[in-house]
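Structure first, then comments.
Of the protein chains in this complex, all but one are displayed in their positions.
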Amino acid sequence: MHEDLKKVRHIKTEKMMTCGKLVEQMEKSGVMGAGKVAKATKVIEDMIRDKECTVFLGLAGAMVPGGQKQIIIDMLKDGWVDVLVTTGANLTHDLIEALGYHHYQGTHLISDEELNRKKIDRIYDAFMPDEVYQGLEKFCKKVFAKMPKEEMDIKEFLWLLGKEVPKEDSILRICAEKKIPIFCPALSDSGIGLQVWGYMQENQIKVSAFADLKQIIDITWTSEKNGVIYIGGGVPKNYVQQALQFAPTSASYAVQITTDRPESGGSSGAELREGISWGKLNRKAKYVNVTCDATIALPLISAAVKERLNR
Amino acid sequence: MHEDLKKVRHIKTEKMMTCGKLVEQMEKSGVMGAGKVAKATKVIEDMIRDKECTVFLGLAGAMVPGGQKQIIIDMLKDGWVDVLVTTGANLTHDLIEALGYHHYQGTHLISDEELNRKKIDRIYDAFMPDEVYQGLEKFCKKVFAKMPKEEMDIKEFLWLLGKEVPKEDSILRICAEKKIPIFCPALSDSGIGLQVWGYMQENQIKVSAFADLKQIIDITWTSEKNGVIYIGGGVPKNYVQQALQFAPTSASYAVQITTDRPESGGSSGAELREGISWGKLNRKAKYVNVTCDATIALPLISAAVKERLNR
Amino acid sequence: MHEDLKKVRHIKTEKMMTCGKLVEQMEKSGVMGAGKVAKATKVIEDMIRDKECTVFLGLAGAMVPGGQKQIIIDMLKDGWVDVLVTTGANLTHDLIEALGYHHYQGTHLISDEELNRKKIDRIYDAFMPDEVYQGLEKFCKKVFAKMPKEEMDIKEFLWLLGKEVPKEDSILRICAEKKIPIFCPALSDSGIGLQVWGYMQENQIKVSAFADLKQIIDITWTSEKNGVIYIGGGVPKNYVQQALQFAPTSASYAVQITTDRPESGGSSGAELREGISWGKLNRKAKYVNVTCDATIALPLISAAVKERLNR
Partner (left out) sequence: MHEDLKKVRHIKTEKMMTCGKLVEQMEKSGVMGAGKVAKATKVIEDMIRDKECTVFLGLAGAMVPGGQKQIIIDMLKDGWVDVLVTTGANLTHDLIEALGYHHYQGTHLISDEELNRKKIDRIYDAFMPDEVYQGLEKFCKKVFAKMPKEEMDIKEFLWLLGKEVPKEDSILRICAEKKIPIFCPALSDSGIGLQVWGYMQENQIKVSAFADLKQIIDITWTSEKNGVIYIGGGVPKNYVQQALQFAPTSASYAVQITTDRPESGGSSGAELREGISWGKLNRKAKYVNVTCDATIALPLISAAVKERLNR
């Protein structure tokens, strides 16, 4: 039986080797985490090269405080991704940086009482000064006042917000500029959501909780093929999965990068193959679950895919 | 230094010992996971006994397919919990069971292709027949038709839904009956959400994405004290945390049960103490992170708290 | 298909319910972690009741500092376990307590620099005064002096040590008294090992690194049936697995409790079913992997098995 299988070739590292070369070595090893990183690179390359494929990026976790913003922006700018589904937190942290604030390199081994006294909010080992909320409020108030009084869906609301973002290196702004649909079903669960609430106390702004569903379902139902990239789980993953469930074409390509586990049954840690039972993933799909901190795996995969696409 | 500390007393198990007695033994050991389960029992007991405390239950993960529904219902019925924040999935699976369907004891070691052919949806090792969606659609259409045409918030929508639930052992119904606020910011990301979308194709139903924020913030701001129980992370945890962030009284009691990890920086796996920096958790709060599959820890804690409250 | 499957029955907790009753409820739920705890209880009950079965307990992790010593002692005393395979650390901490020292309830959120100054050794949130090493040295010197000069195997060495242990509630002593074989292949990797080394500087003591292999292999090869319980992974698990590999009867019963993961390929986190490929686990074996902190799952299982055996 094993005669038909590929041998595990040992990874050979070299000084000055490119990320693409390293992933090529991982592909030759073909097993464990390294093999999965290599497979993820290949599946992402394939879904980008497949002109018929609509690519969904589901984005959860602290990707902006975690230093991954530029990688996401490049994925959007370079046309790798057609639809973004995200937590409100990632958009809020993106907007905060676009307003001129920063996240800082801290430590998780610190007294949170001390941070509280110093008005620093901690996100594991990233620090954020609490003063960002004042800038956020000021900006939002100004922008919200320009918004239409009619009911919007969340995507429209976010595009309107994105158009006003002052800095270029922003997820929100690039989506608004390139008209990339952003879905954020739980936007109310974020700093931006809080600003909407604050504004609603004295002003009118109407955003429908369900209207976006039509849009994302229209996309999955009219695509020739669908491909999904899930960074973390949560609502972003589940929302794309659900839009695929009854679609005529389930996902043909799928990559998931998360450290969440399947055993407790939650959607975040569920293995991609589970989606086959539901009709969310195609029986013949190319897919791989990368069990890794996304801040490690994603940059490596990003660099390797860039190298491959330019060959 | 160690002279002032309690000794680790070894857990002694006995035949016919009650769950409360076992947790008492864990309290005497006082370390590692067992010590945390014991502390969680104590903190939950304390927040229930504290008449001034409003208790929030954040519920993520496959709690209904995972056999935890009755424990949640008891928490709501027995007055342990004042506010429920949940994923749409838990409400959808609750409703599906209330319509007479069931989840089944399966296995994760099975071909998902085979399940797909047999129209069985897999949730790790729980199986659900795909036919539930027909019953769900039929029920929802009937109930949605009775709903008001004016804009609702999600809580109102869920109470209206809950009132129509045919079976008594339902999370939705008990919340509707007891007027326990249910917050579900990402309801559109669920089977119920899909039904709303389907209904909206030909009918009108208006649900605001942000209106609930006012309600939950009103609750946190007017409570004498706040206590939180997070089963899993995701939106339910973050939504409660956010409502506490600027409240005059941050949480005085907090228990978290999850296997998610802090290192990647996401909110789901963040240690509770991180909330102190943000002002979400009180510096003097009683709190504990239980790193455990909730389907194991929650039943034990539930039984032990019931025993303690009846002493 | 699902008509043939058992329904997920929701766990119902009650005040004063016994641990056995709780596990019975978990058995009726039958899925996720709770279902696995219930299955582990059943498999352990079955292997104990099976008179033909030789039961191996593989013990890794901080079970003594973690408050689990009495549970292990009961398993040995009550005849649940026929062979103990353990890390040297568990025996060292057991001996330390038998010499009158204690572990203490500390915290992992403390400055290790401060602990170092105060001569406290930390094991996650358990503390141990560094002075234990003086007592350990004194005791070992005295006992080693009585030992034979001929080459021993590790099991003989540990029995000789165990006979001299002053307190009754000791893993080492109960094994010595009941002539339960203790295998500890990496004994040199422990405080007891360090004492042997110290003693060897000026005295002679001969312990063979390989002689025990004959003994454990003799046991697995002559047993009618084999059953295994792995608490944690490491050398204890692997050593039993290896002794089963070429045995005429691979394991018929197997339970593993660990939070280690399979993806990186190490033996500690490997799923039990992997052992079927190697011939270590029988194709028809009853087995279950419990993914849980052992300090939580083991006490509950221990109490439930005691209750069942007394029905």
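For reference, chains read A, B and C in written order, and residue numbers begin at 1 within each chain.
One rule holds for everything that comes next: contacts are C-beta pairs under 8 Å (C-beta built on N, C-alpha and C of every residue); 3 or more make two chains touch, one makes a residue touch a chain.
This one's a predicted model, so the numbers in the text were calculated from it and none came from an experiment.
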Given C:105, C:238, C:252 or C:289, the one touching the chain that is not displayed: C:238
Of C:5, C:99, C:160 or C:213, the one touching the omitted chain in the full complex: C:213
Residue touching the undisplayed chain, where the options are A:118, A:141, A:178 or A:283: A:118
Hidden-chain contact residue, picked from the options B:191, B:265 or B:299: B:265
Touching residues on chain B - with respect to the absent chain: 31-33, 261, 263-265, 291
Missing-chain contacts mapped onto chain A: 1-2, 5-20, 22, 25-26, 28-35, 37, 62, 65-71, 74, 102-106, 109, 118, 120, 124-127, 129, 169, 273, 291-297, 299-300, 302-303, 306-307, 309-310
For chain C, residues in touch with the removed chain: 60-62, 65-66, 89, 108, 112-113, 115-116, 120-126, 130, 151, 154, 185-191, 193-194, 196-197, 200-201, 205-214, 217, 232, 234-235, 238-239, 242, 245, 259-268, 270, 273-279, 283, 293-295
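The rule is short, and it goes like this: only the chains that are shown with their structure count from here on.
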Euclidean distance of C-alpha centroids - chain B vs chain C, Å: 35
Interchain centroid distance [CA atoms averaged], chain A/chain C, Å: 43
Chain A and chain B: spacing of chain centres that average the CA atoms, whole Å: 25
Residues of chain C whose C-beta touches two or more other chains: 31-33, 291
